[in-house]
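Note sheet for the following structure.
Then we have subunit A:
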Amino acid sequence: MPPLLFYLFVLITLGFGLNVVIARNPVTSALSLAVSFVGLAALFLSLDAYFIGVLQVLVYAGAVMVLFLFIIMLMDIKSEEAGGRSSMAAIVAGVVVAGILAVQIATVSGKLPFSGKTTQEAALKLDEAGARWEAKGKENLPTISRDLKAGELPDAKLMGETLFSKYVFHLQVVGLLLLVSTVGVVALSKREKEASSQS
Partner candidate 1 sequence: MSVFTIEAFLAILGLVLLMIEAFAPDISRRTLASLSIGGTALALILFFTVASHDTASLPAFVQPWMKLDSLAMFYKGLALVITLLVLWLMHECAPYLSKYTLDGRLSEMFSLPLIVCAGMMWMAAATDLVTVFVTLELVTVSFYVLVAFARKSTLALEAGVKYLILGALSTGILVFGIAWIYGATGSLSFEGISAALIKPETSKIPALLGAAFLLAGLGFKVAAAPFQSWVPDVYQGAPIPVTTFLSVGSKAAGFVVLTRTVESLMVEHSIIGPEVKALLLVLGALTVLLGSLPAIFQQSVKRLLGYSSISHAGYLILALACGDSVRTGMTSGGIVAFYLATYLPMTVLGFLVLAVLRVNGQGEDIRDFRGLGKRSPLLALALSLALASLAGLPLTAGFMGKLFVFISLVDQAYWGALVCATIGAATGFYYYFRTIVAIYSNEGSSSEPLKVNIASKFGAVVLAVTIIVLGVFPKPLQQTLSKPLEVAAKTH
Partner candidate 2 sequence: MSPLEIVILLPLIAALAIWLGAPARITSVGSALLNLLLVLGLAWNFKSASAGKAGFAYESARIVLDNPAISFGVGADGLAIILALLTALVAFAAVWQISADKPGIYHIASHLIAGGAFGAFLSTDVFFLYAFHELALIPTLIMIANHGHGDDEHRKSVAWKTTVYLGVGSLILLAGLVWLVLEFSSGGKLTFDLMALKAQAAATPLPEGKQATIAFILLLGFGTLVSLFPLHSWAAPAYAAAPTPVAMLHSGVLKKFGLYGLIRIVLPLLPQGFYCPCVQNALLFMLLGNILIMGFVTIHQKRLDDVLANSSVMHMGYIFLGLSAGTEIALRGAVLLMFAHGISIALLFGLAGRMRNQIGTLELNKLGGLGAHAPVFTVLFAFGAFASIGLPGLANFAGEVMIFLGSFTTFGSTSFGPLQWAVVGALWGVVMSAVYMLRAYRSIFHGTAMAGHFITDPGWSQRVPFVLLAAVLLIAGCCPWILLGLFKTDLATLTDAASTAIHSATKAVSH
């Protein structure tokens, strides 16, 4: 990806991210978060993580944000109900902590042996990967090696292959987790049958 685009998307991501933090109105924040996530997805793409990128758009920018907006609407919180202005101290604290943290991470981030590399330098070797896949002789997913041979990265297939062969168990656990959360949500947000004093 050309630097220009990269910086554009970075600008989108961080800019709207900043807007999330500073916006007075929750709706604004939610929307800008969605946008920032789209930018983030673009960065994923730039890292050849197409599946993740799409996932990011679908799950976050899609589902999660909708959920947020829905809740906000449901409560129809005006900015004033959203709680008064934060105290100066809190803001300063946040800025300072975040700033220092960013600096710290930035100083460290260069220390990796390959942190100087570009995507071009660290190029994917698709063909030999394809050869390896053939050697593995995975009849069930012949397309992978074919695509690789063809010089394109079958990201989704590889991802799926990994998930459903290696991480089956984890997938189950996450499924369990989702179910638990569903039930939890029901239990926590259901209204009481007889309209009692509480809630």
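Quick note on the criterion: contacts are C-beta pairs under 8 Å (C-beta built on N, C-alpha and C of every residue); 3 or more make two chains touch, one makes a residue touch a chain; residues count from 1.
Selection rule, in plain terms: all candidates are chains of the complex that A comes from, given by their letters.
Everything numeric in this text was worked out from a predicted model, so none of it was measured.
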item	value
Candidate from 1 or 2 that touches subunit A, complex-wide	1
Contact set on subunit A toward candidate 1 in their complex	104-105, 108-109, 111-113, 166-170, 173-174, 176-177, 179-181, 183-184, 186-188, 190, 192-193, 198-199
